[in-house]
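With one protein chain removed, the remaining protein chains of the complex are shown where they sit.
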Amino acid sequence: MEPILKHNQLSLEKSRPGRRGVRFTPAQHPAQTYLPQAYLRKEAPRLPELSEFETVRHFTRLSELNYCLDGEFYPLGSCTMKYNPKAYDVLSALDGFTQVHPFAPESSVQGTLEMLYRFEELLKKVTGLAAFTLQPAAGAHGELTGILTARAYHDARKDFKRTEVIVPDTAHGTNPATAHMAGYTVINIQSAPDGCVDKEALQKALSDKTAVVMLTVPNTVGLFEKDIREIADMVHKAGALFYLDGANFNALAGLVKPADLGADLMHLNVHKSFAAPHGGGGPGAGPVGAAAHVAPFLPKPRVEYKNGKYTLQGKLPKSLGKMKAFYGNMAVCLRGYCYLRQFDDATFKDIAENAVLNANYVRAALKGKFNAFFDRTCMHECVLSINPAEMNGVHTSDIAKRLLDYGFYAPTIYFPLIVPEAMMIEPTETESKQMLDAFVAVMEKIYDEIHIEPQTVKDAPHTQCVCRIDEVSAAREPNLRW
Amino acid sequence: MFIPHTPQDREEMLQKIGVSSVKELLAQIPQDLLYPVLDLPRALSEQELSAHVRALAARNKPLKNFIGAGIYEHFIPAAVQALSSRGEFLTAYTPYQAEASQGTLQTIYEFQSCICSLFDMDVATASHYDGATALAEAVLACLRITGRKEILISAALHPHYKEVLRTYVRHQPGVCVKESPFGADGALDLAALEKNLSAQTACFVLPTPNFLGCLERANEVAARVHQAGALLTAVVNPLALGVMQTPGSYGADFAVAEGQPLGNAMNFGGPGLGIMTAKKAYMRQLPGRIVGIAKDKNGRRAFVLTLQAREQHIRREKASSNICSNEALCALNAVIYLTLLGPQGLREVAELNLERAHQLAERLEKLPGFKRKFTAPFFNEFVLECPVPAKQIVRKLEKKGIGAGYALGADFKGLENCLLVCATETKTEADLQAYADALGGI
Partner (left out) sequence: MHTEENCRFAKTHEWAHVEGDIATVGISNHAQEEISDIVFVDLPKVGQQVTAGQNCCVIESVKSASEIYAPVSGEVVEVNTALANDPALVNREPHGNGWLFKVKMTAPAEYENLMDLTAYKATLKK
C-alpha cells in the first residue's frame, strides 16, 4: 500500500504561502530606508514556508530514514565508527564554548585556548611527535596541511628539485589527490604480493626528486607494514620526509608511537580515532603532528603558553601560511580532548588491543564462507574478497545491500582497489562480542541465501524506504535542486 | 573506557581466533616499540570530566559581542539544535549506502536547493570546510576553466581568506595573486579595477559586503570583469541575502560564503560551513559532494550522491580536489534554520541586522572624536574611526564586558585607529546604548 503521507516529500512541497516557523519582532523600517534600491534583491527566495511544528516533524521523519551508529552496527572499514559518548555532546554544547567569537580578546578566551593547548599536548604524548596544529578541518585537509608543511620544509632548504610524492597503490584516493593539489607529481608504486610495501619498488622510485613518501599505517588492507623502520630509513636516506596517514590510528593507540616508526609528519582524525561523531559526513578535525625539524613550517597561528597566558601566535616566519579561516574546528577538538582525558597509560592501549581483537574475531568467524584476501592476522580491520563466479553471480555490492535488510550498515566496499570485490570490515573496540556474533550470523545467512536464492540478495535491499537506486540516470541528467 | 568485553568474552574470542593472548595478534609490530610510555595524566570519570570541562568553559569571559569580521552572533531557534543533535543525524556516516541514508541525503538536497534559491545560482555543493577554503577551491576551478594564471582579488577581502587563498594556489605553476584597491568610500575603486583586469585575469574575487562592511556596486564590477573575459567569484554573507541583491542577479560565475550565520553557533570560528555555488556550466568543475534526485527501481523518488566521477576516490591524483567530506551537520543546521524562517523570516532578520547596525553607527558618530570611516552602504557592520588606536578601545571596552569589534590596524596600513563594529539582531536598544555609553566614557 502506498502511504498517503509520502515519506520523502520535500519541505517545499509541504510549504503553504504565509505560513511561519519563527517570528522576529520586525524592524521599525524596511530595508529601503537603509540601502539604495540597486543593492536590494528583486524577488524573495524560494524557501519553504512551514510552521515550527511541521519543521520539527519534517526533519524528525527524515532522521528516521537514516541508519546511524547509535542505532545500528556500522562496520565501515577505514572510518572507525566507534561509540560517540553522550557526555561530549553536552560538554561541547556549553555556552561557554559555543558563544565565543574567534576575534574576542585573548584574555577573554583563556578557557578555549587552554583546552586547545592541552589537547595538543595530549596528541604529542600519544604520537611522540614534537608539535601539533589543530587547524585542519578534516583528514584530507590534514593531509594537504602535512604535504604543504613538507613542501615549506624542502623550500626553506632550497631543495627545489624535489617534485615527487610516492604513494602506494593501496592508499586512499585522498593521498594522490592531496599530493597533486600541493603541486607535486604523484609516483604510484605497486604493493608486494603480501599486501605490504614492495621495498624494491620503493627503492627504485626513491631519488633526490622525492619530496615525501605517504604511507598509511596500518595500511588499508589492515596489515602493519612489517618493515616499517627499514622503509622509514630508506625514505630518510633519500632526503625525503615520511608522511604517516593516521586514518588507521585506532590500531596504534597505545601500542606504538608513530614517531618511533620514523614519521616526520602525520594527521589524525578526531572523528575516527577520538570518538567525535561523523555528523553524516562532517564536520571532523584533522590535527597534524610534526617532528621537531619540520614543526616550524606548520600553519599559523599556533597556540602558545607563556607567562601564565595562552595566546594564538601568528608571527611564525617559517610557517606555510593559513589553511582555513580562524583556528580550527574547535567544537570537534573539544570532543577529542574529552575523549583523551578519559584514558591513562594503562587503559589507552585497550583501544587498539580490542580493535585488533574484534577485527580478528570477525575474520576468524567468517573464514570458510567469506575469506580474508590476505589470510593472516590483521590489525583493526579485515579485508574480505569474494569471487562472484563462486557466488552465483552475487557481487560485493549485493551483499552490502542485503546487510541493510538485516539491520546492519554495510562495510566499506570496493576499497582498497587492489582487492577484487573487497569488503572492508572495521568493527572497532566498542562493539560487543554479542553484536559481532549477530553480524557473523547474518553474513552466514546471506551466504546460504547466495547459494539457495541468489536473486533475493541481488535485488536487495527490500526493507528500506527505497529500493536500489538508478545512479546512472541521476548522473546523466542531474537534478541537484528544486 | 567504552569497551564492553568481559574476561569470558575475551577468552572465547581468542579461542576462536586460535591465539592465547592479544599480544600474539600484535606480532607484526616491532616488539621493542610495543607499549611505549605515554605519560598521560590520570584518567577522568565522566563526572570528573564534566567538572573539569565546565571549569574550562567558565574561564572564558562572556562579552557583549559587537565583533563580526567573518563570524556572526545570531539568534538560533531552539528547534535547530534539537533536531540536528538527534543521533540519527549526528552519528550517521557519509551517505555511501544511499538506501539507508535517505534522511541525510534529502536534507543535503534541500540545503542545496535553499542555497541555490537564496543565491540565485544554478548549483550548490553539499558544502565545504569553511568560507575561506570554499573560496580557494572556487578560484582553483576558475584557473582550470580559463587556463589563465592571474587571480585578482579585492584588497578588502577578509585577511584570512587572502592567506588561505595564497596557501592553496602557491604551488600552481605560474599563478599569481594581485589585489585591486578600494576607494575612499570603502568600496572598490572601479577605475583601478578596470586597469588591473587583463587578458591574463582568470577571475576576480568580489567580497560584498567586503571586510570593511561596505557593499559593492556588483553589477558594475561584473560588467568590467566579464568584459575582460574573466570569471567573477563573489564572496557574500548568506544572511544578508535575505534583503540584498543576489550573486546570480549580477552574473557571478561562482559564489561562495561562510554559512555560519545560518543557524550555526560561533564556536570560536570552527566548524564553519563553506557554501559553494556556481553557474550550471561549471557544475562538473565543482569540488566535493553533490546530492541529486534519482529513481529507485520501482520508479520512486530517491536521493543519491551523484557526479562522483569528479572525486578523489575515483580520479585520485586527477581529481579536482582532495576533499572527501562536507560539513553535513552544519549544513543541516543551516537548512533547518532556513526552513524555520522561510523567505519572510529571513527578510525580517536581515532587516533587523541592517537597522541595528545603522542605529549603532548613528549613536557612535554622535560621540566626539568618533566617525564612520567609509560612506559606502553597509549591512550589519561598519568601520568606526576612533581618536586613539583601535586596539586601545578594544582593551578598554573588554574591561567593561564589551567585545568592541575588530581592530583593523594589523591588516590594513593607515587604519590603525579604525575599528570594525558589528550589530546583529541579537543586540537590543539597551545594548546599543550601553556600547555608546562605554565608548563615550573612555
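In order of appearance the chains are A and B, and numbering begins at 1 in each one.
In this section, contacts are C-beta pairs under 8 Å (C-beta built on N, C-alpha and C of every residue); 3 or more make two chains touch, one makes a residue touch a chain.
Note that the structure is predicted; figures quoted are calculated from it, not measured.
A.B. asks: I'd like to know which visible chains would be in contact with the absent chain if the whole complex were considered.
C.D. replies: A, B
A.B. asks: Of B:Arg284, B:Lys371 or B:Arg395, which one is in contact with the hidden chain?
C.D. replies: In the complete complex, the chain left out is touched by residue B:Arg284.
A.B. asks: Thinking of the whole complex, not just what is shown, which of B:Lys149, B:Lys279, B:Lys295 or B:Arg315 touches the missing chain?
C.D. replies: B:Arg315
A.B. asks: Pick out the residues on subunit A that sit against the missing chain.
C.D. replies: 414, 471-472, 475-476
A.B. asks: Taking the full complex into account, what residues of subunit B touch the chain not shown?
C.D. replies: 284, 308-310, 314-315, 318
The rule is short, and it goes like this: only the chains that are shown with their structure count from here on.
A.B. asks: Nearest whole angstrom, what separates the Cα centre of subunit A from the Cα centre of subunit B?
C.D. replies: Averaging C-alpha atoms per chain gives centres 20 Å apart.
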